[in-house]
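Note that this complex is displayed minus one protein chain, with the remaining chains in position.
Showing chain A:
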Amino acid sequence: MTAPTPTRPQDQPSVLDSLPGELMMWVLILSELAVFGAGLAAFLAVRITDPAGFAEAQTHLHRTGAGINTVVLVTSGWLAALAVQAAEAGRKVRLRGLLALASALGVVFLVLKGSEYADLARAGIGFETHAFFTFSYLLTGFHAAHVIAGILLLGLVGALATPRAVETGAAFWHMVDLVWVLLFPVVYLL
């Protein structure tokens, strides 16, 4: 009878191995959450100094449009998640179709956001009109820049069509979705 071979520490799976997807994408997700979290906390902290002004300023935003945009982004995220499954199953045509639909919803999001910006501009409301708008333009504008980057990234990983690339691109898209889910109630509802 042979004695069992002792397990070396380097042979045991590390806790990092259980993390799904690319480690660097998770570092990016945490970084983005920290940046937007700090921005939203600063927004709420400044609101303490002028709650009436912030409440009045908020009425100029498109609350319904932002609510629709939440549905648009979570649906887009669902399509991206289905694209990851299609990539794992080797179904390239399906994954490309799903990513194209997810990207198209990203464009819908930007169109709705753009119509809100256009209405604010028509009303003479700019970056410096009130602290509320300084923060809301910064936060939603920075988020919209991520949506544009995400659309480009989905196009790139759709062209590559490998499971690893699609998973990484979808993870970025879910991060954009996640940030919006936290940004929407703070800027539009509270």
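What we mean here is this: a contact is a pair of C-beta atoms (placed from the backbone, for glycine too) under 8 Å apart; a residue touches a chain by one contact, two chains touch by 3 or more; residues count from 1.
We adopt the following convention: contacts and distances are computed from a predicted model.
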Quick one: the chain not pictured, UniProt calls it what, "MFS transporter", "Nitric oxide reductase F protein", "Thiamine pyrophosphate enzyme TPP-binding domain-containing protein" or "Phosphoserine phosphatase"?
"Nitric oxide reductase F protein"
Specify the residue from the set A:Val74, A:Leu110, A:Ala131 or A:Ala165 that touches the hidden chain.
A:Val74
Give me the chain A residues in contact with the hidden chain, please.
15, 18-21, 29, 33, 37, 40-41, 44-45, 47-48, 51, 54, 63-64, 67, 70-71, 74-75, 77-78, 80-82, 85, 170-171, 174-175, 177-178, 181-182, 184-186, 188-190
